[in-house]
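One structure is given here, and the rest of the page talks about it.
Take a look at chain A:
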Amino acid sequence: MNFVNLALLGMLVVCALAVSFTKNLLTSLIVYMAYSLIMAVIWMLLESPDLAITEAAVGAGITSVLFFVTLKKIHALQGDRDHEQAQK
Partner candidate 1 sequence: MSLAHNFPFFTILLCLLAGVVTSVLKPRAAKYLTLLVSLVVLVLSAATLVLTLRLESSYSFMMGHFPAPWGNEIRIGRLEALMATGFSAVLFITLVAGLYHMPMFVSQKKFSLYCIMVDLALASVLVMLYTNDLFTAYVFIEIITIASCALVIVRQNGHTLVAATRYLIMNLLASGLVLLGIAMLYGITGHLLMEPLQEAVREIYQTGNYAQPLTVVIALITVGLAIKSALFPFHAWAPDTYAFGPPMSSAILSGIISKAYIFLLIKFFYRVIGFDIIRQSHIDDFLFYCGVAGMIMGSVMAISQRDIRRMVAYSSVAQIGYVYMGLGMASMAGVAAALFQMLAHSAAKSLLFLSTHELVSVSGNHKRFHSLHGAGYRNVAAGIVFTVSAMSMVGIPFTGGFIAKLYLASAAIPLGGGMRVLVLVALAVSTLLNAVYFLHTVVSIYRRPAEDVLYPPAHHIPRYVVAALFVSMLMTVYLGIGSGPIMRVIESGLKMFA
Partner candidate 2 sequence: MSKRRSDWQNRPQERFVRWMREGYLALDEAIEDSVIQPGEAPPEVDPELAAQHQEAALQHRHDRDLALDRLAQYDLYAWTLTKGRRLIGRLHVLLSLLLGGMIIFFLLGTVAHMPRFGAADVPANNEVITRYIEQGLAETGATNMVAGMILDYRAFDTLGESTVLFIAACAVLILLRIDLDDKGQPTQQLIAEESDDRHYEPKNDRILQGTAILLTPILLLFGLYVILNGHLSPGGGFSGGAIVSSGLILYLNAFGFKKAGRFFSYKTFQLVSFGALGFYGVAKAYSFYCGANGLESHIPLGTPGAILSGGLIMPLNIAVGLVVACTMYIFYALFRKGGL
């Protein structure tokens, strides 16, 4: 239990750092999704099932969908070169 907890918390920090260091927007978004899911598990370990279900549905679900549809709108999904340049 304690080990799992520590590992999850460590992964949270790693994910948060990875968001900043990945080159591609899509990657950082997927990393953020993973971050939300880990957060949901941590809520579960903290004995807050209400939060876990809400975080999984709202944080990892709807928020990510909104991010993806935004990426689609700004044509960042197919990863064409000039957009990558524009982001830098």
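Throughout what follows, a residue touches a chain if its C-beta (ideal position, glycine included) is under 8 Å from a C-beta of that chain, and two chains touch if they have at least 3 such contacts; residues count from 1.
In picking the candidates, the idea was that all candidates are chains of the complex that A comes from, given by their letters.
Computed from a predicted structure; not experimentally measured.
Of the candidates listed (1 or 2), only one touches chain A in this complex, namely 2. Residues of chain A touching candidate 2 in their complex: 49-50, 52-54, 56-58, 61-62, 65-66, 69-70, 72-73, 77-78.
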